[in-house]
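Below: one structure, written as structure tokens.
Only a single protein chain was left out; the remaining protein chains are all shown in position.
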Amino acid sequence: MGRSYQIIMLENKVFSCFVFYSVLLVIKMYIIAIITGQVRLRKKAFANPEDAQRHGGVQHFREDPDVERCRRAHRNDMENIFPFLFLGAVYSLIGPSLVVAHAHFLVFFLFRVLHTVAYLCVLRAPTRSLAYVITQVPCISMAVQILACVFWLYR
Amino acid sequence: MGRSYQIIMLENKVFSCFVFYSVLLVIKMYIIAIITGQVRLRKKAFANPEDAQRHGGVQHFREDPDVERCRRAHRNDMENIFPFLFLGAVYSLIGPSLVVAHAHFLVFFLFRVLHTVAYLCVLRAPTRSLAYVITQVPCISMAVQILACVFWLYR
Partner (left out) sequence: MGRSYQIIMLENKVFSCFVFYSVLLVIKMYIIAIITGQVRLRKKAFANPEDAQRHGGVQHFREDPDVERCRRAHRNDMENIFPFLFLGAVYSLIGPSLVVAHAHFLVFFLFRVLHTVAYLCVLRAPTRSLAYVITQVPCISMAVQILACVFWLYR
């Protein structure tokens, strides 16, 4: 098997499109983690005594507002990008048109990136909240379409 | 392709059943996020200085017990619903009977909803903890069945 199945999945253009944006968003999350680590080193604010010990002493085992901001951005990503990974994958299987599906994925991707930029660069409120609300639109849309599809099949 | 593959996935009744409850649980998580936002506005307790500034002043950049409760409920959902999205999807592929699989998904769904209600409405302990323990039963069951299936194929 392998080859044949592989081709089935990847020749689903909607699925490939979804995978493209999803992998970029996962990489975006990894970048937040790297930034968090850099801010911890620069501000000397570590989450664990053993890390603080290694970087100058246990007094550096403390919270820092900039580190907490990174962590909030990261947590918000988990709350929103992980559900997207699920909804987008299932949505790809219910046969949407490529154009419509692409619009869903692109809107989510762009405004999720804006959300992160607004968070880390402290853009003026309500930029970040608006970006969040807009990313929810394709997610709710996909959720509703998936439920409709399941209902239609088994009514 | 598209159509044919789509039909393969959705004519797997176990998978469709899993998708149905999973999407409802994702929507449940979105609702917790909305509630958190409403509580933040009502209690005037914001996670970021720029949000507080917009809603009356930087003194509203503070924690609030009701907001923290919502955030704990949301985090607990991430710790448990996200693994379910993975286990349930794989479990749907190992060919369980629809009745048994449905029981797994339904128990997880119902007690996960109870968990959220118990969290947000401060139901008496140990309601919430019991709901959590019961949701773990179908998860562990699915995990064990998946491992058994993989072993059986490649022993």
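Per-chain numbering from 1; labels A and B assigned in written order.
The criterion applied here is as follows: a residue touches a chain if its C-beta (ideal position, glycine included) is under 8 Å from a C-beta of that chain, and two chains touch if they have at least 3 such contacts.
What you are looking at is a predicted structure, and each value in this text was computed from that prediction instead of being measured.
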For chain A, the residues touching the chain missing from this view: 1-3, 5-6, 9-11, 13, 16, 19-20, 22-24, 26-27, 29-30, 33, 47-51, 53-54, 74-75, 78, 82, 85
For chain B, residues in touch with the removed chain: 8-9, 11-14, 69, 72, 75, 78-79, 82-83, 86-87, 90, 93-95, 119, 122-126, 128-129, 136, 139-140, 143, 146-147, 149-150, 153-154
